[in-house]
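Pasting in a structure now, in structure tokens, and then I'll have a few things to ask.
Only a single protein chain was left out; the remaining protein chains are all shown in position.
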Amino acid sequence: MAEGGGCQGHKAERMDYFLQQMINGLTLGGVYALVALGYTMVYGIIQLINFAHGEIFAAGGYLGVIFLSFLTANGFMETHPGLGIGLSLVLSMGYCAMLAMAVEKVAYKPLRQSSRLAVLLSALGMSIFLQNGLMLTQGVYDKAYPTEFTHGGFDLGAIRVSYMQIGILAVTAILLVALNALVFRTRMGKAMRATAQDKVMSALVGISANRVISLTFAIGACLAAAAGIMVGLYYGSVRYDMGFVPGIKAFAAAVLGGIGNITGAMVGGLIIGMVEIMAAAYLPMGGQYKDVFAFVILIGVLYFMPTGIMGENVDDTRV
Amino acid sequence: MTRGSRVWMLFALAMGWLFLLLWPLLGIHPDGSLTFAEAFSVWWKIALAALFGFVIHRLSRAGVFDVVTRPLSRLTQGVGRVYASSPKWMFLVPLLAFALTYPFFTDRYAQDVAVNVLVYICLGLGLNVVVGLCGLLDLGYIAFYGVGAYTYALLSIHYGLSFWLSLPVCAALAAVAGCLIGYPTLRMRGDYLAIVTLGFGEIVRIVINNWMSLTNGPNGILGIAPPSIIVPAMKDGVLVMETVVMRQLSYMYYIILGLAVFTVVAVRRLNFSRIGRAWEAIREDETAAELMGVNTFRFKLLAYAMGAVFGGLAGAFFAARMRFVSPESFTFIESAMVLAMVVLGGLGSIPGVILGALALVALPEVFRQFELYRMLVFGGVMAVMMLVRPEGLWPAARMGKRSDDEG
Partner (left out) sequence: MKGFSRIIVLTLALCLAMGAAAQAATLKIGSQSPLTGSYAADGNDIANGTRAAIDAIQKEGGIPGFEKIELFAEDDACDPRQAVAAANKLLNEKVVGVVGSYCSSSTIPASEVLDEGKILMLTPASTSEKVTERGLPYMFRVCGRDDDQSVAAMKFMTDELKAKTVFIVDDKTTYSQGLADNVEKLAKEKGIKVIEHDHVNQGDKDFSAVLTKVKDAKPDVFYMSLQNSSSGALMLIQAKRMGIDAAIIGQDAVYHPQLMEIAKDAAEGVYLTFGFIDEETPAYKKFLAAYEKYGKPGAYSAYAYDSAYSLLSAIKAAGSTDPDKIKAEIMKIDTLGASKHIKFMENGDSGSNYIIRIVKDGQFKNYWDPQTGKKY
């Protein structure tokens, strides 16, 4: 053991401590980024702060634990652990896509011609509704993820990296690449971008706005579901109100990166995650004020770059 | 007929969809078994209710209820006409009389709910200045409420300043906070403003929770003095001034009623003043307003400060009434609730905001009998209300005519 506080005084200068915190920051940022992607896509297309998105993320986490425990109980996880996780991931993504499309059809679509505040409020109502729905069906206690392997990891010198951290970053990167390909390389993506830029014009050239919007919600929900499962696996449990705080942080991340901009959401998420961790790691009283630092960075960036770091990408005409 | 059957197919599809959403949550168990009974028992209740609602909706579309609705709508129109043509005092006087005599025929609980409604009316009207009149989306409004509450709490326990003297101080400090928050943020538009104000709201709450030496952090501040008044009284045949501490809930009711009436009058006067017109111009089209010579930045800042003043007043009252403040009262969800009141009631409409506050404070209390289902029902009702009346319960009457108004 090191002498008294000897190691503590120098920790600010030590590289391994910094790198360890950096990995922590990247992991947290990866989670925010995954949730932020869904926000930014929905916002880009209908300019709605989808408060219910955080709840979709929570539902994804819950469905993950439901499918995983079901598979574990039936002995499937012992024989095919990788396949089991993959299957749960796909199933809960599908579920969340259905849920998000239902929410859109019921609570947002009828209000498309109304003021944006009306839709915002409807979203808030749905958020409260879904959160309490989860609480009532799944109980007030946390649900534990059944897998034990998530504790594993390896040491790189003095730095400890867990497999789950690698997993989160890998999934985030893969989904980001896939999403970029989807949006910029496919006809569907072209339709989405067209609708995001000008609804009237894109309708005139034969793009069905309703279908594109449904699809956007479905894709955003898939990303949220993936984030929910990764969070569940990484942190070990899910809880009915888990969507609320990451929801707000992810929204901040989306705005920070430039709302409607997919790469921006990723960058914003990583920055917010990194700021929180570094504030807690290096600043006195950083632990309790870390959210303050995150928001101050957000306000500062927006003050000098009013459309976010990567620039916004939204239709600014009112339809 | 084909159209009709298509609608029913859609309905069936929606119910099937609902079942697919319900079943994984209720039917897949961690012990590895699958059941359908639970999901089905919940599903058929919802489906039945939905069917009922849907049939009513179809029938009313088909004109079956015209026998009832026609005379009813004619009646409401008639009432509306009478309301519009008769002088306002005819309605205000009975309303005020009802408000003044309310504590005499109600019990404590009803008074408590009424006090809460009135507090939220002040808050809602304050936010209405920012969102409804000036069109700035503010998701951190509760910060001003917190500033007001903590200002009075600190003044009371450290300096023993009376409630009445503290009121202007609270209002002033809240206005200063409004300017501080407004200054860097008001250059942003729309939803950027929303997230930045949300951030400021959270910053204020976190600072309150952590600044131990000033606010006592999560422990809150205890022992705040309730308001008191000095009344002349006869004591041993001599006229003396006596301090009466207004502990009782009914006194509290009258204080907040006074504050609410003050707020209503003030917001109304602001609305119809030059400032109010400038705000509405900014709301409708900021660029055009600037072109017409409105100093948009200054007026936006003024809207922020004025909104904050009412929040600060309500906060001071809240501290005096609870005699205890703690950071739990100033969370983001409270901001969202106040915003919900404004939007639900009708942006920019004073009676609308009052109705909105009444609905959103009273509903969770009415739903108390649902216990665990309380917030679920509340969230659902909120979304449904928006769907039924997207423009609010009592939308504001527009001033003048706009080019895109038809007819």
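A and B label the chains in the order they appear, each numbered from 1.
Keep in mind that, in the parts below, a contact is a pair of C-beta atoms (placed from the backbone, for glycine too) under 8 Å apart; a residue touches a chain by one contact, two chains touch by 3 or more.
Please read all numbers here as calculations on a predicted model, not as lab measurements.
A.B. asks: Of the residues A:Glu104, A:Glu276 or A:Glu312, which one touches the chain left out of the display?
C.D. replies: Here the residue in touch with the unshown chain is A:Glu276.
A.B. asks: Hey, which of B:Arg6, B:Lys45, B:Arg81 or B:Arg108 is the one touching the hidden chain?
C.D. replies: Checking the options B:Arg6, B:Lys45, B:Arg81 or B:Arg108, the one contacting the hidden chain is B:Arg108.
A.B. asks: One chain is left out of this view; which of A:Met242, A:Leu256 or A:Ile271 touches it in the full complex?
C.D. replies: A:Met242
A.B. asks: For review purposes, identify every residue of chain B that touches the missing chain, sorted by number.
C.D. replies: Residues 107-113, 116, 206, 209-210, 217-220, 222, 318, 322-326, 328-329, 364-365, 368, 371-372, 374-375 of chain B touch the chain that is not shown.
A.B. asks: Name, in rising order, the residues on chain A that touch the hidden chain in the full complex.
C.D. replies: Contact residues on chain A toward the absent chain are 1-2, 4-5, 7-8, 11, 17, 20-21, 24-25, 27-28, 31, 132, 135, 140-142, 144, 148, 150-151, 153, 160, 162, 164, 231, 235-237, 239-242, 244-246, 276-278, 280-281, 285-288, 290-291.
What we mean here is this: only the chains that are shown with their structure count from here on.
A.B. asks: Could you grab the centroid distance between chain A and chain B? Build each centroid from C-alpha atoms only and quote it in angstrom.
C.D. replies: 30
A.B. asks: Please give the residue numbers of chain A that touch chain B in the complex, ascending.
C.D. replies: Where chain A meets chain B, its residues are 43, 47, 49, 62-63, 66-67, 69-70, 72-74, 95, 98-99, 102, 106-107, 110-111, 114-115, 117-122, 124-138, 146, 248, 251-252, 255, 259, 285, 288-289, 291-292, 295-296, 298-299, 302-303, 306.
A.B. asks: Using the touch rule from the top, collect the residues of chain B that touch chain A in their complex.
C.D. replies: Per the touch definition, chain B meets chain A at residues 17-18, 20-22, 24-26, 28-34, 131, 137, 184-185, 187-188, 191-192, 194-196, 198-200, 202-203, 206-207, 209-210, 332, 336, 339-340, 343-344, 347, 372-373, 375-376, 378-387, 390-391.
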